[in-house]
Structures are given as C-alpha cells and as structure tokens.
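Would you mind keeping the following structure in view while I ask a few things?
Only one protein chain is missing from this complex, and each of the others stays in its spot.
Should a chain be cited, it is by its letter among A and B, assigned in written order, with residues numbered from 1 in that chain.
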Amino acid sequence: MTVVLLTDFDDYYPASMKGVLERHGVAYTDGYHGVSRGDVHTAAFALKEYAREYPAGTVHCVVVDPGVGTDRAAVAVESGGQVFVGPDNGVLHPAATAAGDPTYYLVTDRDPEVATFHGRDVFAPVAARIAAGEPPSELGEETAEHEELAFHEARVVDGEAKAEVLYVDRFGNVVTTLSAEEMMDHVDFGDTIGVDGKELPLEPSYGHVAEGENLATVGSHRQLEIAVNDGSAAEEFDHSVGDTVHVDVTGSS
Amino acid sequence: MTVVLLTDFDDYYPASMKGVLERHGVAYTDGYHGVSRGDVHTAAFALKEYAREYPAGTVHCVVVDPGVGTDRAAVAVESGGQVFVGPDNGVLHPAATAAGDPTYYLVTDRDPEVATFHGRDVFAPVAARIAAGEPPSELGEETAEHEELAFHEARVVDGEAKAEVLYVDRFGNVVTTLSAEEMMDHVDFGDTIGVDGKELPLEPSYGHVAEGENLATVGSHRQLEIAVNDGSAAEEFDHSVGDTVHVDVTGSS
Partner (left out) sequence: MTVVLLTDFDDYYPASMKGVLERHGVAYTDGYHGVSRGDVHTAAFALKEYAREYPAGTVHCVVVDPGVGTDRAAVAVESGGQVFVGPDNGVLHPAATAAGDPTYYLVTDRDPEVATFHGRDVFAPVAARIAAGEPPSELGEETAEHEELAFHEARVVDGEAKAEVLYVDRFGNVVTTLSAEEMMDHVDFGDTIGVDGKELPLEPSYGHVAEGENLATVGSHRQLEIAVNDGSAAEEFDHSVGDTVHVDVTGSS
C-alpha cells in the first residue's frame, strides 16, 4: 500500500508531504517531482505510463495543480485496484482509464490550513488515509462528473499519419501520438519511414544507428519515438509538445 | 524512527550517506537535496517548515555545511521528540526552537575518514545510531553553547511593514517575513495591499487572479507571499532573498 508521489515541486515541498505520510505511518516513494510547472498534460502522460507498472493497492498522489485553492474539486479515483488522488483537472484521468473502470469520489472531508498547499493539507492526508486502509467512499461521495483529458491518437490513412508530439524526454527523444500498434501494421524494423519529409531508419533502439544519426524507434510507451543516437531529436527537428509530425509509412527497407 | 536527509548535495553524495544508514538498518527518506550551495539560511527555513509535519522519533540529518572539516562543532539537538543532527552553524536552530525546548549535544564520538565529507563520516552515522535507539546523550555532552539563527519577523506599524524576502521557491513565489498572523489583523482576502508601491489583490490562492496577474497571498508557511499566477514574482518584482519589501496594509476592498 505504497503512496507514489508525482508533483511539479522541485523544491522542499515534497518533504512536507512525506512528513504527513510519516505521521500516518504509511509507506511512500518519490515518483517524479520534475514535471514542468503546472503542466497537467505531461503529468497525466507520465502517470499513465508508470502507473501500469505498480501493483494493486498502490495509491498515486498527484499534485500538479495550477488551480490550487480555487473551486476545482479534489478527487480520489479507484480503478483496477489502484487509487489516484489529486485535483480534478484531468491529470488522473488517462491513468485511471487505462487501469480499469474508474470510480470517482469527491473529497469533501478536508480542512486545509492554507489555500496554497493542498499537496500537504489535502492530497497527502487523503492518500495516507487510503493507504492505511480507509476506503475512498468514506472520504467523499461518488461523483459522475469529473474533468477528462485524452491524448491524441494518430491514425494511419493511405500510408500517412498526422501525429502530434506527446512528450519530450530529458534526452530530447520526441514521443509522438502514433502508437506502435497502429504503425507496425505497415512497417517493420529495418524499414525506412518518413518524418516531416526526412527519411529515417526504423530501428528497435538507439544504438542501431551511428552516433549522431537520426532514427525512428518504438519508445518505452510503445509509441513512435523520433530520436538521435546520443543526441537530441527535439533540437534536431525543432519539436516541442503539441507540434504536428507528418509520418509516412509507405517507404520500404 | 525515520532519518530525513537535507543537503546541498545535488550529486551522488546522498547515496553514500544512504549506504551508511542501510548498514545501520534504519529507515530513511530524501527530504531535499537541492539547497543552494552552502546556503545555511535557506536550509534552515526549509527544515523549519517541513520538520513540523513529522512525527516524534524522526531524526533530521542536515548537511549544509560550508565549514566542514574546520573546528565548527557537530551537534545533535533533541526537541519536541524529534532529533536534529548536523553542523553547529545555525541551520538546525529555527526548526529545533519551533519544535519545542531544544537540548544541544556536542557530538564528540566521531572519527571521520576524511575531513571533507562529514555527511558520510559523521552525520549519517550519528543519525543512524540515534534512529536505532541510542540517546543523543551517549554521543556527546550536553552543551549550552551553540550557534543561533533567527529569521526576521516584520511588524505592522501604522499600517505599514518593512518586510524582507525570506525565500524564493522554484515557481518564483516570493516569501516574505510578514506573517499572516501579523498581516490578517489589518486586511482580509479580497482587499488590496500595497507591495513596493504596487496595488496587489490579496487572495487565498494563485488561481483567484487571471494568468499572468500579480497577487499577494498566504503561502504554505503562513507568510505573506508575492506571486504571479503561472508566472514568477521573483522576476516580475526583481526580488531575491534578503531584499526589503515595503508592504502597505491600509488599502481596502
């Protein structure tokens, strides 16, 4: 029943949340605290990607919350045996949907000390109580209303796909919205694909091309990833999140 | 009996300290390792802020220590059921004072391998022994002498306060030395206050103003915080730690 923390607090603030969790005597771990400030979309992607590795019983406590202290709701979402706690701004939605059939609870049993730090005053206490065995249904009422957030999913039509940049990782790898499932019906590793008019070798991993060479690959998330071996595709292709990427899968080996 | 680590080691050095703690079989967690190099004042502020969330029995191990290997003392401080271990440079003092009635012990039972890494060779072993149940009194003698460090506390006189910048967080929020307790006798949320001659709405949280707008709020530490919704007040107001901030609380709603 470990609490996994995901925040955009690259500061001492997670230490305050951990104090709350220690007070409740529950186990916890740092997921990731380096989300760009208020970047709900990126946090939702990271959460969806890593949450699927965790066992049933895990409580994800997410604080990427530009609307802290406003009337946005706080929710606890049960899905697939895991619980997702955080602001109702969509950040939990993709992970909860991927995990199973989500049930949303409005967290109403709360009394924050200040309106500016719900991570410490609302989400950590709620996550702790759930990790300690309290069912989410005791923390608030089930609700059908909640914010949604969906990632674009590119489709291949006539050998071409108009994808988007979904994520850029610390290596500058550019993750797109074209899934391997969709793409690999049309091409195989060893083939060449077109990316924004450039011909790129589609390879299983980075080291299959020489250092500094561009490639297309299937990233950890099983999406088309544009990469440069030991380099930054984000720089090379001047791409950032939300950009359109034209993919051509009619090429051959 | 968890050991909480606070350092300015943004490097592999905490991993060495954790090895020591593993050897002693005690639990530990990362508080924060991103303190600016040698910034005792900021570390003291962060420690004071988060230590109050932790339960009795917690051992705080603090290594922000520009005087490592000199004749500055090493201390273990018992206060309010928690123990604070670190260099005697004032970094522990505000947290220990806030926690209760501190008793200082000089750590004399120590034999560092080198003079440059007391985090590994002195503070982690001492924190581990205390977390394992050894009383601080067995590690050294009680001492009345120790370094102190106090944060400025601004007072409102005739509706005005000369505050200081106490902390700037990763969001660029500017924490001042004017406490909410002192300030909220004079104004309420919804009022306007003057900050360095600018009129700012005093709001419970960031999202109560439009994106990019300035505001005054009460931060997690219950101090007046100057902020920009989804922006950096430190940049907007050109403020850094130690700067003077003129606050006027005579304005009205």
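Here, contacts are C-beta pairs under 8 Å (C-beta built on N, C-alpha and C of every residue); 3 or more make two chains touch, one makes a residue touch a chain.
Values in this document were obtained by computation on a predicted structure and should not be read as measured data.
Shown as candidates are B:Tyr32, B:Tyr50, B:Tyr104 or B:Phe117; the residue that touches the absent chain is B:Phe117.
If you put the hidden chain back, the residue from B:Tyr13, B:Phe151 or B:Phe189 that touches it is B:Tyr13.
Residues of chain A in contact with the chain left out of this view: 2, 4, 6, 29-32, 34, 46, 49-55, 58, 169-171, 180, 204-208, 217-220, 222, 225, 229-230. Although one chain is not displayed, chain B still touches it through residues 9-20, 22-23, 28, 30, 37-38, 66-70, 72, 113-117, 120.
As a working rule, only the chains that are shown with their structure count from here on.
Remark: chain A and chain B have CA centroids separated by 31 Å (rounded to whole angstrom).
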